[in-house]
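Worksheet: the structure to be examined is printed underneath.
Complex shown without one protein chain; remaining protein chains in place.
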Amino acid sequence: MSLVNFTTREITCKIVYYGPGRSGKTTNLHYIYGRVPNDRRGRMVSLATENERTLFFDFLPLDLGTISGFTTRFHLYTVPGQVYYDATRKLVLQGADGVVFVADSQVRQLDENIESLQGLQANLVAMKSDMRTMPLVFQYNKQDLPAELILRPDDLDEALNFWGIPSYASDALQGKGVFETLRAISERVLRKLSQEGPR
Amino acid sequence: MTEELNPRLTFDTLVVGAANRLAVTAARTVGESPGTAYNPLFIYGDSGLGKTHLLTAIGHLARQLVSDADVEYMTLDEFVEQYHAAVAAGQSEALRGRFGRVDVLLLDDVQFLTHRRELQAELLRIVEHLQAANRQIVLTSDRPPAEIQDLDDRLLSRFDGGLVVDMDAPDYETRLAILKRRAGERGVPVDPAVLDVVASIHAHNVRELLGLLNRIVAYQAVSEVPLTPEAAHQLLAGEVPVTRPGVLGGAPEAPPPADEFTEFLSGITQAVHEQVGVWRTRITECIKRWGGEGYRTARLEQLLKQEVPTGIERVIREYERDVDRLRGFQRAMARVDPHRVSDPIFYDPDRLEEADDLVQAALREGRPPPGPSPAWAFDALVPGESNELVLTAANAVIASPGVVYNPLVIVGPSGVGKTHFLHGIGNQLTGSASARVACLSAQEFVDELLDAIDGDRVEAWRKRYRGATALLLDDVHLLAGKERSQEELFHLYNTLLTDQRQMIFTLVAVPKEIDGLDPRLVSRLEGGLVAEISEPDLELREGVVARRLRAKYPDVDPALIAYLAARRADSVRTVINTVQRFLRAVQAESAEPTQAFAQAVLEGATPATRPSAAVRTSGVIPALASGVRSREKVVWEWPDPEQRVIEELA
Partner (left out) sequence: MRRMRVVEEWTEAPLERFVTESGARLTLLMTPAGQVLAQHGFTRAVDVMAAASLGAAIMATGRELARMLEEAEFSALAHQGRRHGIFLGSLEGPRGPLLALVVYGADSSEGLVQLFFEELIDSLAAAAVPPAAMRRPLLAADFERELNESLASLFGR
């Protein structure tokens, strides 16, 4: 996917929300959907199961208008979290310009977090990328839960963040940290332009 | 002849402030009455403060007041170029003459005089000359005369004897004034408060100041929102300001809206702007700037074609660095061979290596020696009995230079065509690309040597000639009595002979008959083939006459040719002169070119062409039977004493 097209004066970014099942990826998109004015977003598409588990993906297109003469669009996707759905997850991940890893801060989900992270690494490598080159931010969701049930961001950093990637605490249901995360990943994606070559 | 003065640099566009008031006042005075007040005027100051602007302004003012004033502006480097070119062409006198006649001489960046003794000597001559004639000299430099290393004391005292002023960095008020004016000129509306911010920054010179203004202008061009002073401050401090759509500049106290999405949007706007908008303007500006100076900007244009800009700053930095290097090469080349300075290779940053190689090669080989003049074509030589031997030898030499007759020594009186032969053969020898044929007169040879001795560059001078593939020296007899020159020629001869390089010399008489020539040199010259050209024989004269006449009158009467050719002449020059005389008369009287007319012109009583009856001092003998003889005295033709006496009595 072309990120910046100077002929047509368009900027398009595909950002994928990744993480173990039920960590809050879809919730992030729901919240964003709720806060973005009608004229700045498209329909949100959710391919989910009956129990509202993402089956294939969620898709939310954001149209941010013309910035510095460029039509700027962000396409947000979530992937299904269960290990089972790895095949479809790979599909959705293709063409991603940036990834938000949504981790479930609950102590009992630590293994799931790790497993999902390893899966991400493997999928990135298969796409000829890796944790260092793909613009990435961590979101430690569900920080609103009782303290004894969760790990604090520092601990999560220690457990998961070997690459010193920026991390943000969040409570996606209430919307805390959602836009910060989105902004952070967007900026990293755009900044990558002037540092590295075209993919 | 004069480089065009930049029309934008006048006194009107100059902003005067405390830092340059004195310099500007002095400059004005000089512009109004050149040569009277401060002479020479020496202006110094750091780069980018407006010295060139001031210099150019003086030129404009002088011309404005005296429309045909001869104003010359050049940088010292350009002066060096012209000087070298003139010396190489043997026309140093002409150069001096030209510079001696200007009304106002404007020399920029004279700090490069450092260590250049021969150049300083030349400049001193010019300065003295101009001052004596009350013509104006203005010089600029990045440092006062006393700080120019190794500057000739005489120049120093000359400068001190005039007026030395400095230009300092502009103060706040002046900076503000400059910014206002420049923004106005560009037709870009900038908030005065923003200009204030820019002026408050202590730019070291005007160039830097205008660079800051450019950034403001560029940012405003791509931003949807006018710049606020805070934003300007951030921008110039190296950060990128956050633009808030919907909040106009000028209301800095408005608190940011609590809307999450709007905040997000403004953050993105900033990021997009940072990454996308600014760089495009930046690249375009760079392309305009460097393209405008003549450099090939393909590398920068390539950046614009990319969909994803990669490492903009880095590419621009590298490009500018390469341009700098190119300039360095150009300067180096200017010192060696000024003619090649405008080779397009010096304007292509993608051919750095080639440029470097070119300069290295030039440095190794040094400036090429003067070559044969293309005006003397070998094919234009008219064959005849009188030059048959030389012609044969010449052809042999051309066919196998350095092998058959080496050296070839052409002997003959003045005007028989020795120089023509020399240059003609030289032109033939320059056929191959690697040929470096040195073809010059002995006088030039001596001048160059003297110059080299003066500038302590004798070894370099020698290298020049040692590197030649052929040495053609005219009028070697002029070396008589000049021991050093002969010494050098002697050594040069040995080197070239060993390397089998062709040498051709011309003299007015056979070597051994010339006084003052070193016997070693004589023996070497005699050791080659000495071929004489005698005065032109009939066949040759006919050939010359026919060629000249037919050039103008293709159907010329053969009898006319025969008549003109029949007249004795001791040199080809004489023949040509005769033909010219005839042609001029034909034109003047609109007559037909016939033999009868020729007779009338050359022998008859036409007042315009008949020599007057006054007493003569040379051997002109009016003898009706044999026609008019040449006025020139030649060694083997003296007027008949008897007839001479008759003339004097008459």
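Note that the chains take the letters A and B in the order they are written out, and that residue 1 is the start of every chain.
Heads up, the rule we're going with is that contacts are C-beta pairs under 8 Å (C-beta built on N, C-alpha and C of every residue); 3 or more make two chains touch, one makes a residue touch a chain.
Since the model is a prediction, treat every value here as computed from it, not as a measurement.
Among the chains included here, which ones are touched by the excluded chain in the whole complex?
By the stated touch criterion, the chain not on view contacts A.
Given the contact definition stated above, which residue among A:Thr88, A:Gln106 or A:Ser129 touches the chain not shown here?
A:Thr88
Residues on subunit A that touch the omitted chain in the whole complex?
21-22, 45, 47-51, 53, 55-56, 80, 82-88, 91
Operating definition for what follows: only the chains that are shown with their structure count from here on.
From the mean C-alpha coordinate of subunit A to that of subunit B, what's the distance rounded to whole Å?
Result: the chain centres lie 67 Å from each other.
Which residues of subunit B touch subunit A in their complex?
On the subunit B side, the touching residues are 222-224, 260-261, 263-265, 267-269, 271-277, 279-280, 304, 306-313.
Can you list the residues on subunit A that touch subunit B in the complex?
2-7, 11, 35-37, 40, 64, 67-70, 72, 175, 179, 182-183, 186-187, 190-191, 193-198
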